[in-house]
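I am attaching a structure below and will ask some questions about it afterwards.
Note that one protein chain of the assembly has been removed; the remaining protein chains are unaltered in position.
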Amino acid sequence: MLIDLRSDTVTKPTPAMREAMFNAEVGDDVLGDDPTVLALEEKTARLFGMEAALFCTSGTLTNQLAIRTHTRPGDDVICDQLSHVYLYEGGGIAVNALASVSLVQGERGKLTPELVREHIQPDDIHKPITRLVCLENTVNKGGGCYYTVPEIAAIRQVCDEYGLKLHLDGARLFNALIETGETPESYGPLFDSISICLSKGLGCPVGSLLVGKTDFIKQARRFRKLMGGGWRQAGSLAAAGIYALDHHINRLKLDHSRARKIGQLIGQLPEVKAVFPVETNIVIFQLSENILATDYVELLAQKGILAVTFGKHLVRFVTHLDFTDEQLLSLEEKLKEGIVSRS
Amino acid sequence: MLIDLRSDTVTKPTPAMREAMFNAEVGDDVLGDDPTVLALEEKTARLFGMEAALFCTSGTLTNQLAIRTHTRPGDDVICDQLSHVYLYEGGGIAVNALASVSLVQGERGKLTPELVREHIQPDDIHKPITRLVCLENTVNKGGGCYYTVPEIAAIRQVCDEYGLKLHLDGARLFNALIETGETPESYGPLFDSISICLSKGLGCPVGSLLVGKTDFIKQARRFRKLMGGGWRQAGSLAAAGIYALDHHINRLKLDHSRARKIGQLIGQLPEVKAVFPVETNIVIFQLSENILATDYVELLAQKGILAVTFGKHLVRFVTHLDFTDEQLLSLEEKLKEGIVSRS
Amino acid sequence: MLIDLRSDTVTKPTPAMREAMFNAEVGDDVLGDDPTVLALEEKTARLFGMEAALFCTSGTLTNQLAIRTHTRPGDDVICDQLSHVYLYEGGGIAVNALASVSLVQGERGKLTPELVREHIQPDDIHKPITRLVCLENTVNKGGGCYYTVPEIAAIRQVCDEYGLKLHLDGARLFNALIETGETPESYGPLFDSISICLSKGLGCPVGSLLVGKTDFIKQARRFRKLMGGGWRQAGSLAAAGIYALDHHINRLKLDHSRARKIGQLIGQLPEVKAVFPVETNIVIFQLSENILATDYVELLAQKGILAVTFGKHLVRFVTHLDFTDEQLLSLEEKLKEGIVSRS
Partner (left out) sequence: MLIDLRSDTVTKPTPAMREAMFNAEVGDDVLGDDPTVLALEEKTARLFGMEAALFCTSGTLTNQLAIRTHTRPGDDVICDQLSHVYLYEGGGIAVNALASVSLVQGERGKLTPELVREHIQPDDIHKPITRLVCLENTVNKGGGCYYTVPEIAAIRQVCDEYGLKLHLDGARLFNALIETGETPESYGPLFDSISICLSKGLGCPVGSLLVGKTDFIKQARRFRKLMGGGWRQAGSLAAAGIYALDHHINRLKLDHSRARKIGQLIGQLPEVKAVFPVETNIVIFQLSENILATDYVELLAQKGILAVTFGKHLVRFVTHLDFTDEQLLSLEEKLKEGIVSRS
């Protein structure tokens, strides 16, 4: 039994989701007439109480569209040094938006109003112009930790004070909401744009959505086209998205409880120095200094456990729709046998 | 009966293609393990006798990836003034590649060795550096006309002489091949990169492929990621692609004969001044000077015929998989009734 | 005696101008306190009845600053296919502004309201967004021909109708004004930005100015900095500029009458097929088809006459401050002797 905990992106569509995809009515989305895409976009916009949405291939696309639409070349983006937009989007902030970054060293990747304020550039020709703040919720690199609405509202206030835009990389937003009990509607008014991913915890094969004002989405749609992100009969993928929003949000709780369980198990391994607090579906742990994460991930793989390195001595597990209680039991056994052989 | 001739992109997956999509084995393509995507990429590369391929959302993405991978900022691209890469990709050559264009005024959008030669920049700091030549085959804006292999070989020779790369926008390449009887294998050696579309004549919902050398595709894959074109379980779309390559190429002949028939019918309309020679599945015609294309397209729509404008007095029809003989008969009747009412 | 007619850029500062440079009071312009630079900027802004000006190294810098400040990536610039901004600025429109071009085929490089109107893009995601129109006056590649104020006002009207910005590449604007008798003040209200060159007809060693609204100049100053165009004690160059504006405008008439005289002489050469109408200080002539411009320029150089090629069979002469009546006489003699030896 292969236990794939590399990422929640590895989920495959369930039979019911495949059925929804098979039956989807489609049209030509570039020409604006795929009914299922339109339905998904409208459903998502309404969910957040925002005006419009755009269905895209990936979270990188929705984030990059937001960043380039909110800024112009020579602007500066405030984000955490651990943020996905800075670390894992191929240098896209520079390439797509020609924008600079001011990197915050937040606690586990989280910004605060004070940290944002400190990173705002003065009006000086030697400096780029601060235009945009990006939050990530939950923070992948921070071990899946999350913000609450009041924390975000305080950051929004600083943005308003300085006329800055605020974008949310909400690739795993529903993991946060299911923990806090907060609603998507409470998020809409706090952001100029929100990106959510369907292909992670929600279990879709492909897809992310960018949500924002009508004008903003119109501009983003133009940029999507020249970035090659226009797609034709995308309705079958959109059908998976609609299915996921209807059926796969509440079950995220299961992923979280399984992740917590894994966190406890991992914490008992002798080679593990520390485990990040498990807040959602991500477990990051630190190995003893004599063990490289790359080696450890290989040892895990030899036992049929797939994980990824997250630093020189850091390893990440992510629970998801295709990770079952049966697999959890099997994982428990394997961990108890020990990963590192002792001589 | 609605007759949709706006584009061959409007085709919807057939039941058999949907079946193939439903049954597709999938994986995570960003992590490199979607087996159906890998199979499609390998199949396509082999088809052209080239090393590698990359499955992408759109022809705009494959073209733009090719252009940006072959060039660097400050380079110059030679293409026809009618080419898709210049006219219909949202200004992407400038935005994605920071490259300039030298626009050739070819016959119906086709380059010749002489025209290419004339547009090569001298070594002068006032000028961008000529690096890439882009052909389109068939030429959409040229009424679907096509190149033959000897014509392309002559252009390749000029490129070799000056050390230029040669890219093919082959969005409708199979329409050309089915007419000339030439093979994809004969194309591979002539180009540094080839883009083909699955979502046009081949009838797939979504997808294009970029084909080239292994190193080139590796670089393009990197750019695809930062452009947001990485997708996860894309295997269901890839399955449609495999199905199309196996079943939808030969039938393009039908689209061509139907287009020729339409060309004859259209040529008899009193308001039509000229019809471009119909070589493949595209029919472009020119209206009398007192009729605007925008008005004419509206009149057509009132009769249930969808078309697009292609200039102030130009209208385009495109035949495709979902345009049947029954629809052709209906179209014939409607055209005979007349589109423009006479008072 | 070497007769250098390659360009009016070759002029060297006169003794009086050198004196002005030597005595210039200077400061640190990046810190905003070079008094001579400030004086030149204010003098120039006032001359055009505009709000502010920015002193820069080159006409390419002022043009590129204007284009990038008026546009954002994905926008489209309408300019003539013969314009300097398209032909001779190293592909800068794409590199600096990530903007596309819609190239007009005007008469001798001049736009008309109708041509501008025809090149405005529709609101379509396949297309870049038309944002800016660029005029050149006089038109270098058009043989130094010029616009009149009413011609420009008619173009301005189209720009206003579509909300487009209008930039003037006025590298040789004073050559136009001296012919039409129009004033700089009449130009200010017609344009969103104007670039003028000091180092061409006006005889300065280095320098151009960009003129526009205060906000626009503030933004352009920022871009100037990141393009490396900030300079410290630039006051000595600014002093040359002030001197030139005070003393070198009226004398342009002499350059024009000498150019006309050269045009007449050239027109009598048997190897010359045609001479463009000489309207200002530029003489472009077309050689017989059996003579290449590159060969002819070499023959001229052997006789001590320096010129540049301007096409396969086109050669350009430019008169200027350092081209004297004595040189004109010598040129006349050499031309009478004949350039192409007959066997």
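Read from first to last, the chains carry the letters A, B and C; within each, the first residue is number 1.
One rule holds for everything that comes next: a residue touches a chain if its C-beta (ideal position, glycine included) is under 8 Å from a C-beta of that chain, and two chains touch if they have at least 3 such contacts.
Owing to the predicted nature of the structure, the values given are computational and were not obtained by experimental measurement.
Within the complete assembly, B:223 is the residue of B:223, B:243 or B:323 that touches the hidden chain. The hidden chain makes contact, of the residues C:30, C:120 or C:249, with C:30. One chain of the complex is left out; on chain B, the residues touching it are 30, 68, 72-74, 98, 125-126, 129, 221-223, 225-226, 230.
Within the complete assembly, residues 73-76, 87-91, 93-95, 97-101, 103, 125-128 of chain A touch the chain that is not shown. Residue-level contact of chain C with the missing chain is found at 6-7, 9-13, 18, 21-22, 26-28, 30-31, 56-58, 60-65, 89-92, 95-96, 199, 204-206, 222-223, 225-237.
Criterion: only the chains that are shown with their structure count from here on.
Chain centres defined as mean CA positions place B nearest to the mean of all protein CA atoms.
Because chain A and chain B carry the same sequence, their contact can be compared by residue number, and over half of the numbers here are used by both. In terms of their C-alpha centroids, the spacing between chain B and chain C amounts to 41 Å. Per-chain CA centroids place chain A at a distance of 52 Å from chain C. Centre to centre, using the average C-alpha position, chain A and chain B are separated by 34 Å. Within chain B, contacts with two or more other chains are made by residues 89-91, 95.
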